[in-house]
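With one protein chain held back, the other chains of the complex are shown just where they sit.
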Amino acid sequence: MNQNTLRQLLESVAQGQTSIQQAQDDLIHLAVEDIDYAHIDHHRSLRKGFPEVIYGEGKTVEQILGIMEKMVGQEQVVLITRIDGEKAQIITRRFDLAQYDKDARMVIYQQKPLQKTGRGIIGVISAGTSDIPVAKEACLTADAMGNKVNSVFDVGVAGIHRLFAHKDLLEEATVLIVAAGMEGALPSVVAGLVNCPVIAVPTSVGYGVSLGGMTALFGMLNSCASNVAVVNIDNGFGAGYLASSINQC
Amino acid sequence: MNQNTLRQLLESVAQGQTSIQQAQDDLIHLAVEDIDYAHIDHHRSLRKGFPEVIYGEGKTVEQILGIMEKMVGQEQVVLITRIDGEKAQIITRRFDLAQYDKDARMVIYQQKPLQKTGRGIIGVISAGTSDIPVAKEACLTADAMGNKVNSVFDVGVAGIHRLFAHKDLLEEATVLIVAAGMEGALPSVVAGLVNCPVIAVPTSVGYGVSLGGMTALFGMLNSCASNVAVVNIDNGFGAGYLASSINQC
Amino acid sequence: MNQNTLRQLLESVAQGQTSIQQAQDDLIHLAVEDIDYAHIDHHRSLRKGFPEVIYGEGKTVEQILGIMEKMVGQEQVVLITRIDGEKAQIITRRFDLAQYDKDARMVIYQQKPLQKTGRGIIGVISAGTSDIPVAKEACLTADAMGNKVNSVFDVGVAGIHRLFAHKDLLEEATVLIVAAGMEGALPSVVAGLVNCPVIAVPTSVGYGVSLGGMTALFGMLNSCASNVAVVNIDNGFGAGYLASSINQC
Amino acid sequence: MNQNTLRQLLESVAQGQTSIQQAQDDLIHLAVEDIDYAHIDHHRSLRKGFPEVIYGEGKTVEQILGIMEKMVGQEQVVLITRIDGEKAQIITRRFDLAQYDKDARMVIYQQKPLQKTGRGIIGVISAGTSDIPVAKEACLTADAMGNKVNSVFDVGVAGIHRLFAHKDLLEEATVLIVAAGMEGALPSVVAGLVNCPVIAVPTSVGYGVSLGGMTALFGMLNSCASNVAVVNIDNGFGAGYLASSINQC
Amino acid sequence: MNQNTLRQLLESVAQGQTSIQQAQDDLIHLAVEDIDYAHIDHHRSLRKGFPEVIYGEGKTVEQILGIMEKMVGQEQVVLITRIDGEKAQIITRRFDLAQYDKDARMVIYQQKPLQKTGRGIIGVISAGTSDIPVAKEACLTADAMGNKVNSVFDVGVAGIHRLFAHKDLLEEATVLIVAAGMEGALPSVVAGLVNCPVIAVPTSVGYGVSLGGMTALFGMLNSCASNVAVVNIDNGFGAGYLASSINQC
Amino acid sequence: MNQNTLRQLLESVAQGQTSIQQAQDDLIHLAVEDIDYAHIDHHRSLRKGFPEVIYGEGKTVEQILGIMEKMVGQEQVVLITRIDGEKAQIITRRFDLAQYDKDARMVIYQQKPLQKTGRGIIGVISAGTSDIPVAKEACLTADAMGNKVNSVFDVGVAGIHRLFAHKDLLEEATVLIVAAGMEGALPSVVAGLVNCPVIAVPTSVGYGVSLGGMTALFGMLNSCASNVAVVNIDNGFGAGYLASSINQC
Amino acid sequence: MNQNTLRQLLESVAQGQTSIQQAQDDLIHLAVEDIDYAHIDHHRSLRKGFPEVIYGEGKTVEQILGIMEKMVGQEQVVLITRIDGEKAQIITRRFDLAQYDKDARMVIYQQKPLQKTGRGIIGVISAGTSDIPVAKEACLTADAMGNKVNSVFDVGVAGIHRLFAHKDLLEEATVLIVAAGMEGALPSVVAGLVNCPVIAVPTSVGYGVSLGGMTALFGMLNSCASNVAVVNIDNGFGAGYLASSINQC
Partner (left out) sequence: MNQNTLRQLLESVAQGQTSIQQAQDDLIHLAVEDIDYAHIDHHRSLRKGFPEVIYGEGKTVEQILGIMEKMVGQEQVVLITRIDGEKAQIITRRFDLAQYDKDARMVIYQQKPLQKTGRGIIGVISAGTSDIPVAKEACLTADAMGNKVNSVFDVGVAGIHRLFAHKDLLEEATVLIVAAGMEGALPSVVAGLVNCPVIAVPTSVGYGVSLGGMTALFGMLNSCASNVAVVNIDNGFGAGYLASSINQC
């Protein structure tokens, strides 16, 4: 339920077309819909500006379909994250407006894309080619939430001049997302060059003492630049969501 | 060197009062001043909007005094973090405009307070009484950087109704800082209630498997709310700096 | 061997139908039956009120069948935990009274369900949809052990009002089981609202620094609510067993 | 505020001696009292059956005194945990009814001891002499909360016959608390002998890979006995509180 | 090369049947034979009383065959550890005297079994059914090295009376091997009952915070009994080898 | 109570000098003496061949004195480990026969030294000068338990020829104890040269990723030599005790 | 782009055959070529003496082919590391000059082998047979970069005389690479014998507390020999690259 749907309901009450009892039931019903294995939080687009997102991992395709059925009637945009190709195919077949991105492992259902809003542009940078899936998850999330997004990939610190060739992107961004694995040094270097907030996303790219992304994570939390915030390992979705929240607040 | 100082220098060049050679030397000199044990980054207030901050831990009082001497001529505000009372006393005696906050363990030197700017208010919340020093470091940093700051302390999840009594603070904030130790659950609960970005600061409050703040840190990085970013354990300064960066970008 | 079987044996001795030597042998024999790869602890239902439970992982189907053959003659209820579908099928084919639950990965053999006993109701709550298998293992265990069980799923802290909609369950329970992954904050919030003991079950749901459930586990052990006890990660069985022990002691 | 105080207030309203407005103000005021550095949760004894407990670590003696001043007017019993002797002395001098236990590092303020209630006896066992402070914190907490408590110390697994000499304590207890450091094996052995719930408290006693109690903690969470729940390392208070909650629910 | 082969060579030299040059070459050759991917240490049975053992993991079947070809001419007994069934089949087909044990994942090649030597009996105990593979690897190793071995399985601490039923084995052993997973408490209990050295073998049996055997390992290293030594997780072979070394020294 | 004391008691019963009731009381009393804060296990010298050892850390000097008072009447030798100089002084003043070793931090009380028994010599080796305290704790323990002990210090792997200069000690020992910190490689090298069991003692000597001895511990557990067993970090006492158990079994 | 290509371009400019504009474009273009998913750093062979190396893991075969197409026109040698056989086959079919090494999991493309340069010989040693793949990756890398390389495998510390049989290799090397898993002790022993720098490569060979190579890594970092530097676990490539850098600097 977004603000439009709510306003229509209330106007309908004001004009006597919907009884107060009916409206009350609808509102309560919509706030939290219990479908046995999930409590859908329809209230969230009102409270938080964007509907609940479906975390695909550990859910059966039946559970995901059941949750989507309830949501598509209420929401313009529905996101499913961390979903493999096999499950995604079943979902995109059922819902024409849903599309799957293989790299980012996301399904995006849009009645029509949200209008671009927010104060500026969200810039997304990846340190290496292997970090692209995470970076792309951030791009797609921020885009689906109605933000302008620019990106540049594979500009890690071992050849720092590659980054300097993209000064424009650094300067024009309202908020930057930087995805990096291995030693995770890129967010520090980027944040030292800019004024805006930088969201660092550690990735699980690497081996040995990269420790599945822990080393990048800890490095980013220890950044000697102060305009850096960090999200969970490989959490491109969270980075995109947070960047949107910053860009639109 | 802030933007005013720079403009004055350039106007002085334009009016023939300063030779080009002299101006060039000044600019190069100011960019990075090498005083043997430190490279002072005078250029930073231009590049980043706020001067370099002195990290007090592991520096002798002589080193800190030396760095300050160079900075107070160039900057309106100088911050020293993680400095104990003994060293702070020597510094506040030397510089009249410097003040020490015992809780936050900060020295703040201000020629005059920066004008309040930015889009809104930064809200700072602490889960417990023991988390106050970290929360206060965030408050003072954000305040010194020219932001409006509101705060409320000791509203942790074990008595969640205490938080609900402060709905105003939650609703009016452009960005929220939430400091919590132990299980670090408060940022998730707060972020579930609001739309704006939430900066979670894990604190080292707790014992046993609080692991010096690691448990709170990891809990916050795993938040089931998506508008949460995390900084290092006890890093109130970083949270305040980042919130300012969000509020002013 | 339950208390009935024992009483029958002793009465049979008292009435001279069983010789003392025979009874002594039976009792010794039943106490620990050695079948080469397992020492079956028949004495346990006497000593502990419920027979030994078969931990399925790392046992061959032949070993499990062998243990069951010995137990079904002695016990009314036999539980097998952590058993995959393939092995379970072989077992349920052999024993008509055995049933398999796919979610909880348990086989439950019941001659007839135990009568419901205990002082009250055991409430089981899961934070997310993905935590349901663990929650269900707790439900089935507590139910099989003769307790009344109520449950509600997917009411995590990011939308805390979903929990408040189930106040009844919170208030009527003698003991609560709360399963949560990721940051594991739900048990703290629940325990802050109630008076009864809360058994927190961390689940391995999550990624990155959820560390396979360690973060949830540590968060729960650091709960700022004091009526919280914790069991091993994904140990729904243990939570159900302990809740039964609390409800029936 | 306990149930008596509340009943008196409501009766006073019923009899017209207190205005409704006044009563409403009192109730709101008492629910959460904000004294700048702490939100005192006076509502807790109503909601949870026992007032908020003051966690002494990381609080100044001034903060503790301030919180106590507010509480002693409302509550019959106030506990302060993890408080060193120096601070405790100041507090016991100010409040005549407060007493300090050096081993358990607790201050207990009692207008008069609570009447013993609950279904049975709480048994407290320590594995070694060095675990006594933790065990004693559990004893004192459970006692102050109105439970009958029995205890036996230094009966660890390396001389298991010492435990068997205390069968009575094992058999009569409604709930057992077992504190152990090093390898933390005692709770498993105890829980294998009894039917009632066992609360295991790992202690930080040991060296090398005892890892400050982590080894005992993990051992207890892996107990092959199923009627075991675990609390944080050295958390004698939590164990006592939880045992009381089990005994009185 | 065992002591017999050496004596024969030296006698042959003494009787003039082998030239000194030839003997010298043989001895050097035998000491370390380099077959490109392995340096076979033929000298070891002289120096250490038992030939080098082939660690199967990470070696191709061709490498293992190549090493065996060189060894069977020199040694009466050859062991291969940690070898899967597929590779083992190829080896047992090539060498008639080699046999595979599926549980212990070992190949044992014996021209004829070594005569039983040593001061006494090696006792092997497992805590659970799932620990049997590790216990069996210890049994087979100690047996192949010429020791008398007795064993008893599934006598863990949750039903400690099962252990007491095997007092004979405890009392007659010169050295005991105890394999246990989960909390790993059994070696402490056993070692508290006996006088002889106890070799504790942690196993990776368990889940959650059993941490792949780390918890059992750390528990055993912290044993409150002092006659306990520990080997690596799942290292049944090392336990058997060490027990043999103790029994035969 | 040692075997002599027991025999005297029983003979006294046989000769009618002690009543059966009296003997029974004595035996029960001696088996486990409860002095409130400790259960003294007098039975241990019968069961295990050596009396209980007092672990000094975490005990008050009063507790230690109380335990000693009870033990010196029953035992010929009493050991106190991990005791600082201050406490030790009080104890050695009270008991003339007690002596303190500053390096090993042990108090040894001996009515007269035990006769040297066992099959051979225990060799003790330290890798560096800083490992000597741990090595010495092993020497003194093994000596006090009645074994012949030889030692050599500071022969680590970085100058491996220093070890080779002590071949005699390696060859004559029935069991070897090797203490090493940092990378902990010495036990592997030693064990590769000998046939007898090697007890590896990791020490906390080192910095950075020596991790307080964890690196040495893990290295020793991974030894590519198979006749190596490991005890806890800095556990010189345990190594000496275990070596005695091997030498005397 | 190597130094020859650059010189040709500049001479062409000097001779008027290439316009300044064209040269400038070429240089910029070549410095960093952006092919959407990768920024190829053509400048690197000029800056670093060897072209960028393709890290195969986490890249699709299409991405690798795309990067190679761009590089083979510019470089004499191209390396791909950590690439499985399936992808390698597609690549070696497309590029005739590319060859795959199954052990080292590398593809090496060479127009013609680089001339051997550098001050001396790089020696490569492996502790066990299972460490050969890592050692071989080091050999191939150093060889492809134009160094003379000697190697010896399976000479670990459990039979230290095997190492002494290869004194020549130790003495003639300018720099040594030592690969070892398990306890990782070999680099310390080797470095104690030589004067030249030793690059230690921990491998993930082992089980239990080898912790996937962490134990070997930490052991090597704690080496009591001072001429030891360490690279990431299993990083044979990095060791070879660094050795080349030492040999050629």
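Each chain gets a letter, A, B, C, D, E, F and G, in the order it is written, and its residues are counted from 1.
Criterion: contacts are C-beta pairs under 8 Å (C-beta built on N, C-alpha and C of every residue); 3 or more make two chains touch, one makes a residue touch a chain.
Note that this is a predicted model, so its numbers are computed, not measured.
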Visible chains in contact with the missing one = A, B, F, G
Out of A:66, A:206 or A:240, the sole contact with the unshown chain comes from A:206
Which is it among B:71, B:158, B:217 or B:243 that touches the chain not included here?
-> B:217
The listed residue (F:155, F:225 or F:239) that touches the chain absent from the view is F:155
Give the residue, chosen from F:18, F:130, F:150 or F:195, that touches the chain omitted from the document.
-> F:130
May I ask you to list the residues on chain A that touch the chain which is not drawn?
-> 127-128, 156-160, 182-185, 188-189, 191-193, 206, 208-211, 214-225
Over the whole complex, note the residues of chain G touching the chain we left out.
-> 47-49, 53, 119-120, 174-175, 192-197, 199, 217, 221-222, 226-232, 237-238, 241-242, 245-246, 249
In chain B, positions touching the absent partner = 31-32, 36-39, 41, 43-44, 52, 55, 57-59, 63, 82, 202, 204, 212-214, 217, 232-235
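Throughout what follows, only the chains that are shown with their structure count from here on.
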Geometric centre distance via CA averages, chain G-chain E, whole Å = 39
Chain A and chain F, separation of their C-alpha mean positions in angstrom | 61
Multi-chain touching residues of chain F, meaning two or more other chains, are 193, 214, 217, 221-222, 232
Could you run through all the chain pairs that touch each other?
-> A-B, A-C, A-G, B-C, B-D, C-D, C-E, D-E, D-F, E-F, E-G, F-G
